[in-house]
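Following this message is one structure expressed as structure tokens.
Here the complex is missing one protein chain, while the rest keep their positions.
Moving on to chain A:
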Amino acid sequence: MLIAILTDIHGNREALSACLAHARLLGVDRFILLGDYVGYGADPAWVVDTVRGLVDRGAIALLGNHDEAIDGSDENMNSIAREAIRWTRRQLGPEQRRFLAELPLTHEEGNVLYVHANGYAPRNWDYMSGPMEAIRHFSRVDAHITFCGHVHVPMLYHMSTTAKVGSFSPVGDNDIPLLPTRAWLAVIGAVGQPRDGVAAANYAVFDTARQTLRYLRVPYDTATAARKVREAGLPEQLALRLEQGR
């Protein structure tokens, strides 16, 4: 079975549409979304409705920190994220807000764990931003494979039987075998706000039969997405980020 894994959509309609179309062309069987549907982008309502539609047809959608902040506190956010969240709250109706509030933090299938930020304390939103953080994850989580987002930059960490942790920056359109002999932590890059200098949207496809993971990049209409951010009166920096991918 092919599972498309999408994360950090952040209200970016153009990026999400492009990824969904791409995944359907690949013939994926299921969608699992790792959270942060809103915040930063100009189309939060459309994105939430689209995700709800996917969930109605069997997709799994998890909670991200921006989704939690809609009905919760935005005190821990930086000023730009906070401004975007306050704008986003005004765009969402009660149904959409309830949908976000009820999302689960984690999802497990066998020994595969899906989560927004990290596996050991999902609600503290610690970033898996380097090998040290990956070691903390591996030492506390038993899952053979963990998929997370939150960092916005794709990366693959792995731990050997002797507890050595390595990191790999995925390149090309390429199936990476997730060998049964080691533990894996796959950080999936952002759909709606890439930050590695490449403007194209990120997502990944996990082939459960072959146990391989493919990191994908999908070019999308960044000009339109950035224009809408500016028209909405959101901070200019959020539009620039989409254009530059950083």
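Going forward, contacts are C-beta pairs under 8 Å (C-beta built on N, C-alpha and C of every residue); 3 or more make two chains touch, one makes a residue touch a chain; residues count from 1.
Here, contacts and distances are computed from a predicted model.
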- Query: Can you pick, from "CbbX protein", "Phosphate transport system permease protein", "Cell elongation-specific peptidoglycan biosynthesis regulator RodA" or "Nucleotide-binding universal stress UspA family protein", the UniProt protein name of the chain not displayed?
  - Reply: "Nucleotide-binding universal stress UspA family protein"
- Task: Check each of A:76, A:111 or A:160 against the chain that is not shown and name the one that touches it.
- Result: A:160
- Sole residue of A:25, A:171 or A:209 that reaches the chain not shown, by the stated touch rule: A:171
- Item | Listed residues A:13, A:150 or A:182, member touching the removed chain | A:182
- Of the residues in chain A, which ones touch the absent chain? 156, 158, 160-162, 164-168, 171-172, 174, 176-177, 179-182
